[in-house]
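The structure is given below, and queries will be raised subsequently.
The complex appears here without one of its protein chains, the remainder shown in place.
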Amino acid sequence: MHLNSIKHLRRRQLISASIRGTVLFFTVLTLLPLVYILIYIIKQGIGAINWSFFTQLPRPVGETGGGIANALVGSLIIVGLATLLAIPIGIFSALYLSEHPQGRLAGMIRFCVEVLTGIPSIVVGIVAYDWLVKPMGSFSAFSGSVALSIMMLPIMIRSAEETLKRFPTHLREASLALGVPYYKTILQVLLPCSLSGVLSGIILSVARIVGETAPLLFTAFGNPYLSFHIFHPMHSLPLLIYNYAISPYDSWHQLAWGAALVLLCWILLLNILTRMIIRKWSVRY
Amino acid sequence: MPEPLLTHTSDKQLSSASSSAEASRSDSRSRRLASRISHAERKDQLFRQALLIAGLIVLCLVIAIFLTLIVGSIPSFRATGIHFFWGKVWDPVTEVFGALPFLAGTLLTSFLALFISLPFSLSIAIFLGEYFPPGKGKNYIAGVIREAVELIAGIPSVIYGFWGLFVLVPLVRQLEMKWNVLPYGVGILTASLILALMIIPYAASLGREIINMVPAELKEAAYSLGATRWEVIRHVVLPYARTGIFAGILLSLGRALGETMAVTMVIGNTSVLPKNIFSPGNTLASVIANEFTEAASKVYLSALIELGLVLFLVTTIIHLIGKRIIKQFST
Partner (left out) sequence: MKKTNLISLAIASMALLASCGGGQQQQSQSAASSQDNKTLLGAGSTFVYPFYSKVFNVYTQQTGIKVNYQSIGSGGGILQLINKTVDFGDSDAPLTDDQEKQAGAPVVHIPICAGAVVLTYNLPGIQDTLMFTPDVLANIYLGKITRWNDPAIQAINSKVKLPNLPIAVVHRSDGSGTTNIFTNYLSKISPEWKSRVGASTSVNWPVGLGGKGNEGVSGLIRQTPGGFGYVELAYAIQNQMPVAKVRNVSGNFIAPTIASTQAASNIQLPADAKVFVTNTSAPDGYPISGFTWAILYREQHYGDRSLDRAKELVKLFWWVTHNAQSYCADLHYAPLSAAAQATAENLLKTITFDGKPVLETSAQ
């Protein structure tokens, strides 16, 4: 081989190897602050976690101690209610879209799902205030849940539609040929086969909204007491973190770090759950 | 179990159909059958309508959101008109509302964040999409990195803001003291930095998927011609993925424009045109978050809703354009 081309080749290989090293370096460099954020939250939050943290209510301003019980319960209720509101509309819309791959109405609905994906959370808060808080005359957990469910819909619908679309036509035709009515075909054949995708879509959408603060600012409002009433104001973890973070009190900062850690663990658990569901319940055709 | 649709009637039975008992029995059987079929048909019809209604609810939801914002903006539009968009003064006291400070704040922070984050998200995308793609079982560490990126992408905005207040702001403050600038710590720069940190995992995930989509045949063809790894990336993968990456940039921009909580906590909440990147400012989203619960006058509230409308339109258009490009890219 020509001597020059060997040198030329080695130079090219050197460049390729050094680029690989650079990319690796940049990747690690990028990950460092991100991982640092995670570690920082864990470190600050662990210090705040104890039994009274979970069971007590916040103390008056300036007094130490207290816990996040009302915010924790409030978050569970608001998120749970939002999920209940979003599931029927989300799953049924996804079914509609997967049953009508063509069709003008389906196309418009798909467009709307895209629009919902990109909507800023503060705009959802404005809208929920206008639709629910003003007419009802009071802030409420319910209005917060409605705002959150609006944000859940696009993720749920998209993920479910993706899985439902993969259902092969021959299975559907077999079911209908056996005389199974259409609705039973959908509910008892199509849905169970696509369960992993549908469920993971639901869980992912929950993971998306558990930490949302902006929609709750003008809807759920906050409540220093433990409350189970969905038409009254309710506290929640992200609201607590926001209010305490910008305050000057160190004891409140402590509580906020603990709440942040709880929130992160919640999201992590939901992500893990999604992975497990996809691995175990995926149906391959 | 599906019901049998046909009862088996033998020829002999058919021939003795003249017997009225036989006739009436087969009549009632066929009537029961007919009612069972129409019952199922009705359920089918109801079911189909339920699906349609669910879809229509989604449609009406989006229309209603759009209408709410427009109707809510009307008082402000009537009061200020088009000057709203280049008005420099936001003064709730004298009811002079101009959106320019917030447009400037939003665009400054988002573009700066995009600019800062680009090299980093691109490198992670190339790392995870090209060097260590999923499913090859190649590297355990790469899998861990991928999981970590997904998890970090899921951290809520308010927690980023919380961390930013306690770690990033003091850092920026020290930087400002060294450069003899007012050591607020909060401001446009801090908000851009935090936005950049938030966009990186999101953009990296998008980029990874796009780079993964480059057809293997193209790459293999280049390798078979003797190209090195880097040359394949530079001359095949990146040019091919160029539109997809651009769309990813657009989507990240859309995400940055709409970010509320983290920005509100570190931008300094000052409704004036920022003079430089160290000044405090406000974005469309942060001013709404701060002032919505106290906008007591009709025009004030309407001005805030008009800001929300602008935010909604800008983020939606950018998001849709990005999605359209990706869809074209992946087919």
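Worth pointing out:
Letters A and B name the chains as they come in the text, with residue numbers starting at 1 for each one.
Convention: contacts are C-beta pairs under 8 Å (C-beta built on N, C-alpha and C of every residue); 3 or more make two chains touch, one makes a residue touch a chain.
Small disclaimer: the values here were computed from a predicted structure and weren't measured.
Only one of B:G87, B:G105, B:G207 or B:G268 touches the chain withheld from this view, namely B:G268. The residue touching the chain not shown here, chosen from B:T68, B:S157, B:T283 or B:T316, is B:T68. Residues of chain A in contact with the chain left out of this view: 59-62, 130-131, 133-139, 221-225, 227, 229, 231-233, 246-249. Residues of chain B that touch the chain left out of the display are 49, 52-53, 56-57, 59-61, 63-64, 67-68, 70-72, 75, 89-94, 169-170, 173, 177, 182-186, 268-271, 280, 290-291, 293-298, 305.
By our rule, only the chains that are shown with their structure count from here on.
Taking the mean of the C-alpha atoms as each chain's centre, chain A and chain B sit 12 Å apart. Chain B contributes residues 2-5, 40-41, 43-44, 46-48, 50-59, 61-62, 64-65, 68-69, 72, 119-121, 123-124, 126-127, 131, 145, 148-152, 154-163, 165-167, 197, 200-201, 204, 228-231, 233, 254, 257-261, 265, 285, 288-289, 292-293, 304-305, 308, 311-312, 315-316, 318-320, 323 to its touches with chain A in the complex. Residues 12-13, 15-16, 19-20, 22-24, 26-27, 29-31, 33-35, 37-38, 40-41, 88-93, 95-97, 99, 105-106, 108-109, 112-127, 129-131, 150, 153, 157, 178-183, 186-187, 207-208, 210-214, 217-218, 238, 241-242, 245-246, 253, 256-257, 260, 263-264, 267-268, 271 of chain A touch chain B in their complex.
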